[in-house]
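With one protein chain withheld, the remaining protein chains of the complex are depicted in position.
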Amino acid sequence: MTASPLKKVRLTGLLLLLLLAFLLDLSTGTVNISLKEMLRVFFSPSTADPTWQFIVKEIRLPKAFTAVLAGCGLSVGGLQMQTLFRNPLADPSILGITAGASLGVAAVMLAGGSMATLYAIKELGVSGSWLIIGAACLGAGAVMLLVLILSRRLRDNVMMLIVGIMIGSITLALVSIWQYFSNPEQVKDYLLWTFGSLGGVTGGQLSMLAIVVVIGLIVAFLSNKMLDALLLGENYARSMGLSARKARTVIICSTSLLAGSITAFCGPIGFIGIAVPHIARFLFNTASHRILIPACCLIGTTLLLLCDTFAQLPGSQTVLPINIITSIVGSPLVIVLLLRQTTAHPW
Amino acid sequence: MVSAATTLLTARNLQTGYRSGAKKIVVAGGLPELLLQSGQLICLLGPNGSGKSTLLRTLGGLQPPLDGEIHLGGTDRWTPATLARKISLVLTDRVRGNNLTVDSLVALGRYPWSGWLGGLNATDMACIEWAIRVTGIGSLRDRKIHTLSDGQNQKVMLARALAQDTPILMLDEPTAHLDLPSRILLMRLLHQLARETRKAILLSTHELDLALQVADEVWLLQSGGQLRSGAPEDLVLNGSFEYAFGGEEVVFDKGSGNFLIYTPQDKPVRITGEGLTLFWTRRALRRAGFEPVADAGLHIRIAERDGQPIWLVEHQGQTREYGSIQKLLQALA
Partner (left out) sequence: MANKHRHLFLQVEAFKIKNGLLCTPIDNHVDMYLIRSFARLFLLVFTLSALSCRQVTSDKTSPATGENRPFPTKSRIKYAQNFTLDYFDDYKEVKILNHSAGKSDTLDFLLLPAGVAVPEGHAHAQVIRIPVRSMIVMGSPHIAQADFAGVADRVTGVGDGQYVFNPVVAEGLRTGRVRQVGLETNLNNELVISIRPGVVMTMTNPDAAFGEYKTLLDAGIPVLPNADWLETTPLGKAEWVKLMGALTDREALVDKKFDSVVQAYLHLASIGKTSAAHPSVIIGMPFKGTWYTPAGGSYVAQLLRDAGAGYHWSDTRGTGSLSLSFETVAPEALKADFWLDAGDIGSRQDILAQDSRYGAFRSFQSDNIYNYNRRVNAAGSSDYWESGAVNPQRVLADLIRILHPGVLPADTLFYYKQIK
């Protein structure tokens, strides 16, 4: 239950790796900025080239912070779902929260029919990226509410899992209908959104995202005892005094906050949520959530920062969508880990 | 004599079963008052489908009773959290890999007692150590759950329940999947625990002979939901076992406390002899379709020659001699 010295060493090592990845992400980009310039930006802003200053402080830094938040949130959300459902394939999107966010975005981006809605919202003074974020939050929140209401009525987490997947597919079907009736231009905008992006979150949005993600992480960490108990299955958990419904509610709330907000601000980012918990279990060889939650934060963040670095495509002026990179970089990683695992059951 | 037993759990007018929407599916209806007393080992016996697990889960608080009340420590209003400090369970649910080590699994038993964040204090650690010691799983501490054998796994789950440090311990078919020595060892351990820790232990099992040996009380659940309880010997003598398990195909032998695999047939035989040889000869003849009776035309006499048993078959005035039970059976066939 307590962290052994070896685990502390590994956590520290990961923290260092994370810092390195953060610096690497800051120093790479489509524009070449030398390390000297970079240091000047941070330590002697008055002498730094204002363009470099803008790029580093206004573009790269927020992007890196967003990667940190998304990396933590998605991997911890995935860990919670995998434990709650005792299913190694679960990820934060499994309850349909992400699909809900997509539905919200589709509602404002797609189909001529939503023009009127849009106009109304514009009259209310909400516009631009906040509009998309607001819509995504509404969609994610609506699905979360629905899932929570249903979860009060269901005894069993397996049923919950099925219900979650069903809600997700209904939601995505709605999005598909919307796509079907939309212009190619609108569909393109929507598709771009589904590619995910860490680069669009700045200023007030970043603070907002940070607040929600930190709340979600705190709830997750406080529920680590519950999560541990759930490892034994619902019956044992209940026999140890855990109220299954309460635990489910707390965990769903936390995951929804994490996945919903991150999807709303960054678009869907796949893979991290499903893979990082496995990597954390492999590296720390433990089932204790007191260790796994911080481990997931560190690994998820490092991985997402590295993915963002890879997305910069050295020598090119284009950035690949992050959602593509996470899968391309991450999937082989998981396969390698599984192959290296000596014992029969990775899970 | 041990100190006076205190009643830890009382269940009255209990009706177990499931709710499916508004519909009630009753598994066991007319249950008598059930008492769990400290220091007692109670075996819950019954044929398949009689509702042993359902009763155990109901008493253990995993599923609500359809009717009736369960008093625990003087109250029938308990929360999952208070219940968890009264009753610990060993279930048939298989705990899969999960990367869990034996150590941390046993430590999870402290869940009802540990702090909000799951931190463990000295008392917790002592309980864990004790549970690991009495179950003898010290050598397994760092093993992953999924690498354990069934017997080891059962011991670990028992250790987890013991770490939970509750006055009542319930086990659902703890001897399933275990080989005979492990079954005996587990039963003996439970018997000792009941004596030494004054816990009330309720376990469901199919191990009739073991149950008859270790149980202070037997709850005999019949298909249909009737339950007879009492000292195992009383239940044997008053025919409850035959009533509960008996049918045309299955026969309970009061003489041995066992079920007979072969139904007796109409081939009377008189057997004379003594000791173990007599016991095993009777078994063998039963298997071959003979019914030992006081007087019959066929008489098998067990004698001894040079320290070895021999079997003398007397039939219609002739006597033949055989050197082993196998040869005897071949001759009779």
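Per-chain residue numbering starts at 1, and chain names A and B are given in the order in which the chains are listed.
Throughout what follows, a residue touches a chain if its C-beta (ideal position, glycine included) is under 8 Å from a C-beta of that chain, and two chains touch if they have at least 3 such contacts.
It should be emphasised that the depicted structure is a prediction, and the values quoted were computed from it without experimental measurement.
Within the full complex, the chain left out of the display is in contact with A.
The chain omitted from view is touched by exactly one of A:6, A:192 or A:222, namely A:192.
Within the full complex, the residue among A:40, A:60, A:86 or A:289 touching the omitted chain is A:60.
Within the entire complex, the positions of subunit A that touch the omitted partner chain are 29-31, 50-51, 54-55, 58-60, 63, 109-110, 112, 114-115, 118-119, 122, 127-130, 176, 179-189, 191-200, 202-204, 267, 312, 317-319.
Keep this in mind: only the chains that are shown with their structure count from here on.
By the touch rule above, subunit B contacts subunit A in their complex via residues 57, 60-62, 79-85, 87-89, 91, 93, 95-101, 104-105, 107-109, 111-112, 114, 116-118, 120, 144, 146-147, 164. Every residue of subunit A that touches subunit B in the complex is listed here, in rising order: 1-2, 86, 222, 224-225, 228-229, 231-233, 235-236, 238-243, 281, 285-288, 290, 343-347.
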